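To start, the structure itself, in structure tokens.
And now, subunit A:
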Amino acid sequence: MERHFDNDLAELKQKLLTMASHAEKSVSDAVSALVNRDLDLALAVKANDEVLDRFELDVDEMAINLLAKAPLASELRLVTMAMKLSQNLERVGDEATKIAKRARDLSKEPPLKLQLEFPKLSGLALGLLKAALDSFVQKDPAAARAMIPRDKEINALHKQIQAQIIEHMKQSPDNIQRCLHLLVAAKSLERIADHATNIAEEVVYLYEAQDIRHADKI
Partner candidate 1 sequence: MEAQSLKSKAQSHHFRTRQFDFGSFFFSGLTGLATLLILAILAVILGNIIVNGWPNLTWHFVSTIPKKDFFDPATTGVLPMIIGTTIRVFVMTIFVLPIGVITAVYLTEYAPTHSPVTRIIRAAVNNLAGVPSIVFGLFGLGFFINFIGRNMDQLLHNPGPVWGQPAVLWASLTLAVMTMPVVIVATEESLKAIPMGLREASLALGATKLETIIRIVLPQALPGIMTGGILAVSRAAGEVAPILFTGVAYYMASLPGKLSDQFMDLGYHVFVLSTQSPDIEKTRPILYATVLVLLILTFALNFVAVLIRARVRKKLRALG
Partner candidate 2 sequence: MAETVLPKLEVTAQTPLAEGAGASLIEISNLSLFYGKSRALKDISLSIRERVVTAFIGPSGCGKSTLLRCLNRMNDLIDGVRIEGSVKIGEHDIYASDVDVIELRKRVGMVFQKSNPFPKSIYDNVAYGLKLQGVKSKSELDAAVEQSLNGAALWDEVKDRLHSSALGLSGGQQQRLCIARAIAVKPEIILMDEPASALDPIATSRVEDLILELKKDFTIVIVTHNMQQATRISDETAFFYMGELIESGPTQKIFTMPKQKRTEDYVTGRFG
């Protein structure tokens, strides 16, 4: 039976998907700007943050309107998770903007001669985000579950990079300014991976009706 409500739900889902692809693009552009010292791209990412903010407001408004119609079961989960997803995606956008700002600042300075596994970290983080968003699109909670442990790897790599940068700062105090930029960018990548993990947990709840959030702590 085709209902108007089904159309509303489909619209909500569509909006989320669009927002997800915007967020993904922001992150990959920001990382690209950082690695390639691309000032224009960095500025473009920063300007785009507004779009994701607008998306979060739209999704929340649609969700509230749907909640007023008292959905139940999977529809209820979809609407409440939509609100959470939009928030996570907006924060991913914020982190991408932070990376873009650091990329902008770094591009104005001469490059650091530092061997860091930055590309690997950014690759892993971006990969995790993509996997989480794919599991939402493909309605694949098993894939979502599978990617959650990968966060550990990223945390370890982040710690390693952090230690390397700190070591460099001790040895070359003149480069502290540029090292700080890198620290912040690395932290943002680690946070993006965290958000991706959150998104994956929400996908599991949505499709499997299992609440696995905070499972390792409680």
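Behind the choice of candidates: all candidates are chains of the complex that A comes from, given by their letters.
Here is the rule we go by: contacts are C-beta pairs under 8 Å (C-beta built on N, C-alpha and C of every residue); 3 or more make two chains touch, one makes a residue touch a chain; residues count from 1.
The model shown is predicted, which means the values in this text are computed figures rather than measured ones.
One candidate from 1 or 2 touches subunit A in this complex, that being 2. Those residues of subunit A lying in contact with candidate 2 across their complex are 1, 3, 5, 70-77, 209-210.
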